[in-house]
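Moving on to chain A:
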Amino acid sequence: MDVLFFNKKIMKVGLFIPCYINQLYPQVGIATLQVLERLNIEVVYPSKQTCCGQPMANSGYENESVGTCNNFINNFKGFDYIVTPSGSCAYHVKNHYNIIDQTVDVINVRNNVYELCDFIVNILKVKNLKAHFPYKVGIHKSCHGLRGLRLGSCSEIVGESFSSIEDVLNEVENIQLMPLTRKDECCGFGGTFAVAEEAISVKMGKDRIQDHLNNGVEVITGTDTSCLMHLEGLINRNKQPIKVLHVAEILNNIIK
Partner candidate 1 sequence: MSHSKAATLFNENEAKVNWHDKALWFVRHKRDLSAHAVKGWESLRQLGSQIKAHTLSNLDNYLIQFEENALKNGIQVHWAADGDEHNRIVHSILKASNVKKVVKSKSMLTEECHLNPFLEADGIEVIDTDLGEYIVQLAKEPPSHIVLPAIHKTKEEVDELFQKNIGTKPSGGDPQYLTNEARKHLREKFIQADVAITGVNFAVAETGEFVVCTNEGNADMGAHLAPIHIACMGVEKLIPKQEHLSVFLRLLARSATGQPITTYSSHFKRPRKEQKMHIVLVDNGRSVQLGRPDFRASLQCIRCGACMNTCPIYRRSGGHSYNATIPGPIGSILSPGKDLKKHSSLPFASTLCGSCSDVCPVKIDIHKQLYKWRQIITKEVPQPIVKKISMKMMGNTFSKPNHFKKVGKIARWSLRHIPKSIINSKPNIWGKERDLPDGPKESFDDWYKKRKKDEQ
Partner candidate 2 sequence: MGQKKVLMIGIKKEKKMSSRFEILLKIKANKPDLLDLPIIDETVFYEDIDHISEFKKKVEIVGGNVFESSSNQDVINQVKSLYPSTALNFSVLEGTEAFNTIDLNTLKKPHDLVDLDVLILKGTFGVAENGAIWISDKQLLVRVLPFITKHLILVIKHSDIVPYLHQGYELLKGKDNDFGVLLSGPSKTADIEQSLVIGAQGALSLSVFLMQD
């Protein structure tokens, strides 16, 4: 396995694999782990992890998520950083874990949970992962990561442009990042919204896909598999000529 030389103090990193990635998209988890290990990070995957609690909490049932939150803390206390291939999970832990007792462990976990690209660019201070991906790629800027965690600048706010996912993808060899017509409109997944407001959810997803198609995108990528799962579900049903990959999978496509 290729090992990128990484010159930093030894940090203990816990890997959180979101529930639906664990069960339905394990390849995203595998790619995330391999990207981090190649950066010479000691990655621990606590085996009793399950979910961050979002599905219940976003549906208005944060009370039902208390057991889940406590399980998360039990698994991830004691790490220097907790890294996850999901902006929305990181956002949820950071912002909505106020419903459990704010012990030292809880506070530390909340302060140190990071989405993958954010961790790579802002903690590890690395941008080039020696990856290779000769395709036209459209970035779907998932909302919880973008406007929740400020992983990048959004089109609504007036200020300097920045984006950790763009930073790492810009360094990928032979990649072509395609500009979109609506840079950061929501895909329409929204958790149980996808089912509760099915018509709008589907329409929003279809519109996002069309934007990528109109702009010549071959592969849609992003930080959140929830969004990508929703888009891929539509693409597969409608047999559209476009693929979906999590950013970890692109970053893990290393130059041999």
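Methods note: a residue touches a chain if its C-beta (ideal position, glycine included) is under 8 Å from a C-beta of that chain, and two chains touch if they have at least 3 such contacts; residues count from 1.
The candidate set was assembled so that all candidates are chains of the complex that A comes from, given by their letters.
Keep in mind the model is a prediction, meaning the values are calculated, not measured.
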Candidate touching chain A in this complex, from 1 or 2: 1
Touching residues on chain A, where the partner in the complex is candidate 1: 17, 19, 21-27, 29-30, 33, 45, 47-51, 53, 55-56, 58-68, 70-71, 96, 143-144, 146-148, 154-159, 182, 185-186, 188-191, 193-205, 207, 229-230, 232-234, 236-237
